[in-house]
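The other protein chains are all here in position, but one chain of the complex has been omitted.
Letters are used for the chains, namely A, B and C, taken in the order the chains are written, and counting of residues starts over at 1 for each.
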């Protein structure tokens, strides 16, 4: 086993887990809505990107369009549908599942079973007899940047602090002058935009078809469960843990075992740590501070 | 738009007229009663869900064949009716729709299903009802079934055309990557059998779950093994991601395949040079340069101007519907047992791929197999061409449906040491 | 009046505030519908019966979720895990020991395996303090693990006895249910399978009605409403949840065995996210606190999806999605409870004097 191979594969896996999960985690962690249409939101981002690129937009611009399209869609869906379902967790799951169904088939009707794909930019990093796609490796810093950006947004800006206050106690927040409806809308739009960003980033390296969303769903859910309630810390930690496990097991035993090991990890983590990895970190921190 | 619509209605008017004329004629010949018989074909192909990409061309080509037949007076003078639901890539729904087609719609013959899983799901229902069934996807091979006609090329036919070519041109060390399910496993078995027959070695093998989209480690593994060429037996939308990823990682080993391009037209969907230096062994690609094919292609796009591609399976639907019509005319009725008996005599078929023939005793086709090469610009060229018959059932297993009734699927592991993975 | 009194006594265990449809009028209607359902294959033939049997066996799966989710407040997104485990178990057992006797035995054993799986998972969760929505996601993840695992069992090394697991392709040619031995054996297909499924559904429905209206049913509902308070009232909430979960697993298992014999086939797609979501959809649309709602919604939704699919329209899936969205947005309490309320309302307005005593719960 080559150490650089392992490192690059870890970077690749970490980025995938984090990017697949982050939009779901924001919407679930901040608003308590399980968006079963999350994969389809990612698909919309990828379509926005690919279609714009095919229309002649340079890739970065096309990606920005993909993010924007998904965010706008999130805004419309939140205002028309999701906001009626905030205190109805399970109904919101059925509704978002139905939305996923409509989005998948709608894209199929509009654009057919496949659209021309864009190719992966930036070439490769070659080392010895091996090489790795530069673009895939660069997704790691991008994922870290996204996490960092969210950290700043939710802890260093007035908006983020108000949003967190809204999540913790909406009535009190409202009574202190926070327009909580707008906070929910904004949070949902941010979650959608993140899903769109994931779609945009993976559009040049995955196959863009109407059903592509399902390939993100498993990783996304597993990461959210393993991460626990704290969105950022949880997503980062589960990205790290699951990315490592996937890379190691895939290398040692093959892709299938990589996937199974990830899923089993999720089950074990939930059983041992009911609040996920975040819970573990909190416990350790409290113990350290207590002493 | 309006012009096209009126054109269509004129054509269907003509078709109806032809059908009435034909019906009258058939009535005269057979003497009453049977002229009122209708012909109904079940076309159950995915137009939504996971396999819509592969199923839609199959549906289109079936409709084209039926429209052409109807324009010529239908079958036995009757206009062909269809039962054409959308099973939405859902096998459980396939079961329901197959039962509906057989028991409620009383179809005279059935075309259904893209994946092997689908075929195996509905085959018990088919056999129980003794329903004439055409399965048109290229597949792993080995189905010896009295009611099922497998119109696609088998893995042995597909790989048998491309693998020897690859060995001859690139070397003897083979690395196989295959979809981790029944079809992929059996295809990999065939790669081992054919490698042995061609004095080559499989130096590495990797099975990839259908849900995998990330091929970083696979690419590293291939680089580590350093083969002369790769046999890529990948299936489905997720696996299509492999091509962009291998190109951007700079993996430039030549690759042979029996699955990509001819089914999912990756060379049309992906940006060049993702499919550069991929060699496929198929019975059909839209790009076959013959006049017969180009004429067929233009008929297809005339009817479906927005269609994306004509895949291998679509053409198999097309020629097998025409073949069924000829058998029914020869028998003089739509009696399924009689038609099966007629087909078992064998038949020469003029298909878009060339002149091919039905091997009656095994219900498979001798196909005109070509090696197609995809270059840097995604231009397809034909490198090699030969007739390859179905050999596994007819020669190795000794299946003969003319004499014995059977509904078995045979696997290579029971006949070849090389194919038995548990022996290693 | 003696007969009517006897009937009234008969229905008492099945009635209570936890179910819709109390009173004589409901049971008369119930019997009429039941007679109609029993007669359905005679009127419409064995093909119609076998399609309908699929909807009825799905309804048992829906009931299993209703009792867990609607009555006890635990949303299991992985009911299909038990459904599939039982289906696979049945396939392996009946195909390895192929004789009429064994399919008789394989049915209860497979259901038992599903219940055992539910016991293990339930113990793991409820005694491990896994809460609320994490139960939902964990059960979903379990189903997905099984999906991933079973889809990879294509190789010849994955053979149990003489039966290959078959990976993504699944296991074909599973025998139909057979009762009796040798010459007298009856194989359940067509109408006979339909009647068997109908009987299983009716038994499950009535059994659950008796359960939720009994002492344990109150404990379930109390657990749903407020776990802490229920605990303070002296109930062992974890045990209540575990028992309900096991019962739900067994029912889902029964449904899974029927499914495997219906199509003589099972594949990993029963563990997939699409199939996992469907029971939640049935129950949410039907009214999650209504057993009858789950049954009616399941049959109607599945019939509707099948009809749409048979049209071959590309808008079929969109229509399904829109109908679901609309029902969630406009009929949040579920279609059947809404209908029930509407019927009561109409009766109160127009015919209150006629049968007022029957409309009121005891």
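We adopt the following convention: a contact is a pair of C-beta atoms (placed from the backbone, for glycine too) under 8 Å apart; a residue touches a chain by one contact, two chains touch by 3 or more.
The rule is simple: contacts and distances are computed from a predicted model.
Participant: Consult the UniProt record of the chain that does not appear here and report its protein name from "ABC transporter ATP-binding protein", "Nitrogenase", "Na+/H+ antiporter subunit C" or "NADH dehydrogenase (Quinone) (NuoH)".
Facilitator: When "ABC transporter ATP-binding protein", "Nitrogenase", "Na+/H+ antiporter subunit C" or "NADH dehydrogenase (Quinone) (NuoH)" are compared with UniProt, the left-out chain turns out to be "ABC transporter ATP-binding protein".
Participant: If the full complex is used, which shown chains touch the chain that is missing here?
Facilitator: Its contacts among the visible chains are A.
Participant: Using the definition of touch stated at the top, determine which of A:76, A:110 or A:175 touches the missing chain.
Facilitator: Of these options, the touching residue for the absent chain is A:175.
Participant: So which bits of chain A touch the chain we can't see?
Facilitator: Residue positions of chain A that touch the missing chain: 158, 161-162, 164-165, 168-169, 171-180.
One rule holds for everything that comes next: only the chains that are shown with their structure count from here on.
Participant: Taking each chain's centre as its mean C-alpha position, how far apart are chain A and chain B in Å?
Facilitator: 38
Participant: Between chain A and chain C, what distance separates the C-alpha centroids? Give it in angstrom.
Facilitator: 34
Participant: What are the residue numbers in chain C that touch two or more other chains?
Facilitator: 148, 152, 314, 317
Participant: Name the residues of chain A that each touch 2 or more other chains.
Facilitator: Residues 105, 108, 218, 256, 259 of chain A touch two or more partner chains.
Participant: Within the complex, which stretch of chain C touches chain B?
Facilitator: For this pair, the touching residues of chain C are 46-47, 50-51, 54, 148, 151-152, 154-157, 166-170, 172-173, 263-265, 267, 269, 274, 306, 309-314, 316-317.
Participant: Applying the document's contact rule, which stretches of chain C touch chain A when the two form their complex?
Facilitator: 69, 75, 124-125, 128-131, 133-134, 136-138, 140-142, 144-145, 148-149, 152, 273, 277, 280-281, 284-285, 288, 314-315, 317-318, 320-322, 324-325, 328-329, 332
Participant: Across the complex, what residues on chain B touch chain C?
Facilitator: Contact set of chain B toward chain C: 47-48, 84-88, 90-93, 95-97, 99-100, 103-104, 116-117, 120-121, 123-125, 180-182, 184-185, 207, 209-211, 413, 420-422.
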